[in-house]
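Note that one protein chain is taken out, while the other chains of the complex remain in position.
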Amino acid sequence: MFGKLSWSAIPVSEPIPLITSIVLILVIVGVLGLVTVKGWWPYLWREWITSVDHKRIGIMYCLLGVVMLIRGFADAVMMRTQQAAAIGDAHGYLPPEHYNQIFSAHGTIMIFFAAMPLVIGFMNFVTPLQLGVRDVAFPTLNSVSFWLTASGALLVNISLFIGEFARTGWLPYPPLSQTTYSPGVGVDYYLWAIQISGVGTLMTGINFVTTVLKMRCPGMSYLRMPMFCWTTLAASLLIVAVFPILTATLAMLSLDRYFGWHYFTNTAGGNPMMFMNLIWAWGHPEVYILVLPAFGIFSEVFSTFSGKPLFGYRSMVAATLFICIVAMMTWLHHFFTMGSGPAVNTAFGISTSIIAVGTGVKIYNWIFTMYGGRVRFSVPMLWSLGFIFTFVIGGMTGVLLAVPPADFLVHNSMFLVAHFHNVIIGGVVFGLFAGLDYWFPKAFGFRLHEGWGKAAFWFTFFGFWITFMPLYILGLQGMTRRLQHINIEEWRPMLLLSVLGVAVIAAGVVCQVVMLVVSILKRDQLRDVTGDPWDGRSLEWATPSPAPFFNFAVMPNVEGEEAYWGIKLRAIDTQQLSPEPKYEPIEMPVRSPVGFYTAFFATVTGFALVWHIWWLAGLGLAAAFAGFVVFAWRDVHEYHVPVEEVARVDRARRAAREAVLARLAQQATPS
Amino acid sequence: MSDLGLPASAEALRRIREDPHRLGHRAHGPQEPIQGAGHGVTGPAQKRIIVAYGFWIFLLSDIVMFACFFAAFAVQRGATAGGPGPQDVVEVPRVALQTAALLLSSYTCGLSFAATNARNKLWTQVFLLATGLLGLAFVAMEVQEFVSLASCGITPQRSGFLTAFFGLVGLHGLHVTVGGLWLLTMMAQLQVKGFRREIMHRLLCFNLFWHALDIVWIGIFTIVYLMGTVP
Partner (left out) sequence: MMRARAGLSVVSAFGLVACSGGVLDPVGPVGRDTSKILIDALLIMLAIVIPTILLAFWMAWRYRASNTKAEYLPYWSYSGRIEAVVWSIPTLTIMFLGGMIWIGSYKLDPFRPLPSQTPPLEVQVVSLDWKWLFIYPQQGVATVNELVVPAGTPVRFSITSASVFNVFFIPQLGSMIYAMPGMVSQLHLQADHPAQLLGMSAHFSGDGFSDMQFQVKSVPPADFNAWAQGVRAAGPVLDQAAYAGLARQSHAVPAFSYSAVDPTLFHAIATQHLPPGPGPTPPGPAGTGRETTPAGKG
């Protein structure tokens, strides 16, 4: 009746997951209880859960990403401390079966449920605003994408207290991930969580390719788009091209596990090497999906906080598309040591190095953006400068790893671990934090506290280096990755130093949380009155903060490369805003529960498939399909925003801007 | 906010107008900036184009997924583990019938779309029904093939080759089945709602999907079945 599930799936004999689960359940129940008592459910349902507004969805993605980032960080703390505690005869506090789940969960959560949602959240929030349009191409699909991603995250977290998670690493290589060697439900939780969220991500890719290519405001040709939109396009193209590979590969592994097929088995003609090729054909472009939007954020930040346009815009576009294409030609560098032979290794070693050309061009162009500028060391700029230092070194170690004979020494070692954290943290995470500070006022109407933001940066920056420099050394000392206990005494000093670094990063995390709390408490002092707190150059800064749900009362007509800059300067120059436009009623998409509903049944189906509860899985699928049909039956897809409301919102915006102009005029004339 | 004085804005506008570094602000040539002269400057596209374009991108992604299964088939074609090989599995006459059914269904699907464009509900439904029945025939024949193979002990659990074979052909059959479910839904919606704008968009997408499945089948038919008769 309940498949493999029974009460003993709850880990009553394992204190750490048990206590974590109890605490988490209490927190969740507490939050849900608070919301109920305060009567916030109608508001939440109407304004957030069923919202198809790209800004709301973007914020929810970022919220999901931040929560999972904290969980992933907790896993990281456990890993570092376990390794430092389990040297020689000591065995630490995490037995292998538990430790192996933790490092697998750490990687899975960080990539799929922290970094991806955060990056996609930014793409969601910013891109339509920068393109001067009102929403993405398929707003309802956007909501479905978000909720499917959340569903995957939920499944991974459920595995904490019902059953177990995968013990195979963040990519479940066969034969280890086959039922012979991993008979538990862990790999199945992984498979369904990733498949479900993968569908959501693929739909996001389709959504944004269509939005960027087919929906821009009048006058915005391709070469007038902000750089962030170009990187959104490149990342979305990569998503569309490679997420089907992930879906296919995990489906093949699922067929092996559930039905005894032989895609990747040890015997009977199965081919585990094929899994390596397929999964990394997805896996390498995946990291570029993460880093390209971060590069886009840096382009925006460097130009805004230097007070100049981005240097070499067309070069940057070319470099972005170059990286996008070459990223799909480098996957074999993840397994140079699999013995493909010198010709193949050489080809992929060279293609991997070639990507450094595109990235190098970008770095230099950012540097030259600062040339002749007036650089303001705001929090986003600090993250960007920290990125240049950190990412360039991380990229360098990457090119080192791209040399096959060098890779033969450090493949799968702590050197590798240090490298990819170097580029992911230095590139993606620093970019996300820069973007968070940069666009927070646009999302919520007030800035983040600068002092705590700077403290967070310094702690994180130094903490990162203190944590990961020792790991480079450990890799060169011969230490391989994923060890639950360490039998070699020489490795102790660097392991201990690394834990110290983690404490410093933790201080940075605390600073971020404090920054958020303090900013909320002091929001009136930090209010962004004008909508343009940073002297921005692109269209999102033409809107008030927070932006109205329809973004622009009248779609802007773009004449030049920096769409908002010319408008702003003309206004300052002539001491007046452009004339009030003729307001017209606006059509906006209606909200829809289909995303939440579909994801709910996706979670049910996924859980049922993990535990082999076949009737429940069938029911879940049928319910999801039925819901889709019912939703598709609706007659009303859009509603009209009356002219009066459009005019009211926009006139308030114009009044705020006029006040700024007046203030500027007063400052200019000595009195 | 910035504290730039008067000349800066004039400078900004001059640079936009003159574009000394040809950064793409204007059409090719020394004239004034031209609105709407290519380069996608006329504002967001119509809904119909957006829907169709997005669906095309989805189809491309679906073809990537099929490509993975084709790749697995190519890799594992020889991995018979001492069991049945391609020649033991391929039955060309039945496959020829299947191909005929599917190709014919593509034709009827096209006819249904012609009727849709003419806003003729009766003939749209008739040809959609024909498409569905032909698709059902295709799936029925495929199921029959799988059942008869299984009764000879030729199952995907036997070898890598059989896994790849059943996986690729089965994935396509699954797509056709899901397409059939979609078709039924479309017929119902069309009947109740008529040719509303979103129904037209969905029929367009359905047509694209059905033809794409046909194209994939040509690939399968050639690579798996026709090439399977050759050692």
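Should a chain be cited, it is by its letter among A and B, assigned in written order, with residues numbered from 1 in that chain.
Going forward, a contact is a pair of C-beta atoms (placed from the backbone, for glycine too) under 8 Å apart; a residue touches a chain by one contact, two chains touch by 3 or more.
No experiment lies behind these values; they were computed from the predicted model shown.
Participant: Looking at the whole complex, which of A:Ile16, A:Ala85, A:Ala356 or A:Val629 touches the chain that is not displayed?
Facilitator: Considering all chains, including the one not shown, the answer is A:Ala356.
Participant: Pick from A:Gly58, A:Gly121, A:Gly163 or A:Gly463: which residue touches the chain that isn't shown?
Facilitator: A:Gly163
Participant: Out of A:Ser51, A:Asn365, A:Thr467 or A:Ser498, which is the one that touches the chain we can't see?
Facilitator: Residue touching the chain left out of view: A:Asn365.
Participant: Based on the whole complex, identify which of A:Trp465, A:Trp541 or A:Phe601 touches the chain you can't see.
Facilitator: Hidden-chain contact among the options goes to A:Trp465.
Participant: Give the residue, chosen from A:Thr36, A:Thr346, A:Gln525 or A:Gln667, that touches the chain omitted from the document.
Facilitator: Missing-chain contact among the listed residues: A:Thr346.
Participant: Pick out the residues on chain A that sit against the missing chain.
Facilitator: Residues 4-9, 11, 95-97, 100, 162-164, 167-169, 173-176, 179-186, 266-267, 272-273, 306-313, 315, 335, 337-339, 341-342, 345-346, 349-350, 353-354, 356-357, 359-361, 363-377, 381, 385, 388-389, 392-393, 396, 399-400, 402-406, 408-413, 465, 469, 472-473, 476-478, 480-488, 490, 493-494, 610-611 of chain A touch the chain that is not shown.
Going forward, only the chains that are shown with their structure count from here on.
Participant: Counting only Cα atoms for the centres, state how far chain A is from chain B in Å.
Facilitator: 29
Participant: List the residues on chain A that touch chain B in their complex, please.
Facilitator: 133, 137-138, 202, 205-207, 209-210, 213-224, 240-245, 247-249, 252, 255-256, 259-263, 265, 267-271, 274, 278, 307, 313-314, 530, 532, 535, 555, 557-561, 565-566, 568-570, 572-573, 625, 629, 632-633, 635, 637, 660, 664, 667-668
Participant: Write out the stretch or stretches of chain B touching chain A in their complex.
Facilitator: Counting only chain B, the residues touching chain A are 1-6, 8-10, 12-13, 15-16, 23-25, 33, 35, 39-45, 49-50, 53-54, 57-58, 60-62, 64-65, 68-69, 71-72, 75-76, 79-81, 156-164, 166-167, 181, 185, 189, 193, 196, 198, 202.
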